[in-house]
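What follows is a single structure, and I will ask about it in a moment.
One protein chain is absent from this view; the other protein chains keep their places.
Letters A and B name the chains as they come in the text, with residue numbers starting at 1 for each one.
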Amino acid sequence: MEEFQPRIVVFACNWCSYAGADLAGVSRIQYPPTTRVIRVMCSGRVTSGFILEAFRRGADGVLVTGCHPGDCHYISGNLKAVTVVQQTVQLLQLLGIETDRLRLEWVSAAEGARFARIVTEFTEQVRALGPSPLRNTQHAIRYR
Amino acid sequence: MSFEEILRQTRSILCLDCGKCTGACPITRVDPTYSPRATIERVLAGRPEELIKNDYLWACLTCRLCTVRCPSGVDYPAFVVAARIEARRAGVEGTYAHNAVMQELMGLMALPVRQNRTGWVTEELQVATRGDDFYFVGCLPYFDVVFADLGIASTDIARNTVRLLNRVGITPVVSDDERCCGADLLLNGDEAGFRKLAELNMQVIVESGARRVIFSCPECYNAFRNDYPRVVGPLPFEVVHLTGLLAGHVGELGLGELEETVTYQDPCRLGRYQGIYDEPRALIQAVEGVELVEMAKSRARSLCCGSTGWVHCGHCSREIQATRLRQARATGATRLITACPKCRIHFTCALKDMEDEISIEVEDLTGLLVRAL
Partner (left out) sequence: MSEGPRIGVFICHCGTNIAGHVDVAAVEAYARTLPGVVFVQRNLYTCSEAGLSEIRRAITEEGLGRVIVAACTPRTHEPLFRETCREAGLNPYLFEFVNIRDQCSWVHMHEPERATEKAKDLVRMGVARAWLLEPLEEQEVPVEPAALVVGGGMIGMTAALSLAERGFAVKLVEREPQLGGLLLRLDRLYPTHEDARSLVEKRIAQVQASDRIEVFTSSVVTQIKGFVGNYEVEITTLQQPATSNQQPVTTSFRVGAIIVATGARVLRPEGMYGYDGQRVITQFELEERLRNGTFEADRVVMIQCVGARIPERPYCSRICCTTAIKNALQIRARRPEAQVYILYRDTETQGTRYEAYYTQAREAGIQFIRYSLQQPPEVTGERVVVYDELLGARLGIPCDFVVLSTPLVAHPDAHELARMLKVPVDEHGFFLEAHVKLRPLDFATDGVYVAGTARWPAHLEETIVQAYGAAARAATVLSKDRVVSSGIVARVNERLCRGCGRCVEVCKFGAPSLVERASGARVARVNPVMCKGCGACAAACPTGAMTAMHFTDEQITATVRAALDEWVIG
């Protein structure tokens, strides 16, 4: 049987984490093609609504990434992401969705290797949990 | 539904253009450019697409103050909800409050999730997994998380409800598999989502063997009474709001004494939708020492708490809440009692921004009763 390939939505802030992801590429560090990155200006832009939307649409995992504390391009947007992720974790608990499917990580623009390592680890973590029970439960128009 | 059909079913074709609705509308009070009359006229004139694209469509509170006044019996809120369903079909949605987190939760509950939503049940409470009475809790556990910043625990209402039910000899069923009732999805125009939630709830309740469902939330209660039969057929169980149930068992509650003056907010869906005005008041007055004083507008003329459906909760909502809170303060009451968890959330939120002006405690009716036990 073919190995389960998780579908992971990544929110990455423009200044640190997205740049870190780029650096992984520039350094040719290989990681599994399980992520789809959505760029935001700041991790403080991410809301519970976006994270829950991803799970509702069948994401197997959601990874929120931002600048390290103290490094936020916007001073402290990343700390708001902490609150949002904590709140979302509580909601996932109520909903009975494994909270290990959601992760918050800090990745600086210099940490290409770290980005790759986090994606690799998180992919394994989500793979161990198996496919989201909410996969293929929506009836939207499909392309492809 | 075609707009012709909507106009007919909601009796909007009978509109006399008299404008009593607009005169009564709390939104119009704040924003005079909003007019229920003109909204209906626009569709009667054959231009429903204008309504669908206009964000006014999402302004209506569906509070029914206009319906009470309408000489032709036009059901404007029903017209609005039907129009929202059409709008959504055309890809138009309202602006959701709280980053649409409530809509996401409702959407998720319509999927095969296995919730853990009964964590609020504490040891001293007697609940069951099967039985005659099903307590439909509603979204209270989720409110605890989403509205943590308001400093209120909505699940207090659930705990208080069970305590009160236990007092009158009822051990209710509570279920992890209960879903949101879907009323707010319907208000958002998401009929398919509402239908899905209704079906899932019916399954859970029927499987519990319940013959009666008890509600602490008027919106859930109204959804089951008014909206569920349309999508799931006649209900195979009785539905009752907690206030109605307890009003018949006042003696068994063993209420003590409290020294305070309170006023009471009629939730739209308990009052104007279901005609329950007397029971909550009777329960309040059953507590010895509690003086109930009425606000300038009460019972059928009561003013809405200013927000419904977690949509379009803006400037008008805020002004309506401010008006209502001032009315409450003007009674001299120290507490504003409501029988709806959402009224409590909305008033508490509004009070947060008015701390320097108004000081009044917003409390759920169950809170008052439990304090008096």
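Convention: a residue touches a chain if its C-beta (ideal position, glycine included) is under 8 Å from a C-beta of that chain, and two chains touch if they have at least 3 such contacts.
Bear in mind that the values here come from a model prediction, so they are computed numbers and not experimental data.
When the full complex is taken into account, the listed residue touching the unshown chain is B:Arg318, out of B:Arg37, B:Arg318 or B:Arg335. Counting over the whole complex, subunit B has residues 30-31, 55, 91, 95-100, 312-319, 349, 352-353 touching the chain that is not drawn.
Although one chain is not displayed, subunit A still touches it through residues 5, 7, 9, 14, 18-19, 21-22, 24-26, 28-33, 36-42, 44-47, 49-50, 53-54, 57-59, 70-71, 73-77, 80, 84, 116, 138, 140-144.
Definition applied: only the chains that are shown with their structure count from here on.
Note: centroid distance subunit A to subunit B, computed from Cα atoms, is 36 Å.
For subunit B in complex with subunit A, the touching residues are 96, 98-101, 103-105, 107-109, 111-117, 119, 141-142, 145-146, 148, 176.
Residue ranges on subunit A touching subunit B, taken from their complex, read 47-50, 52-53, 55-56, 87, 90-91, 93-97, 133-134, 137.
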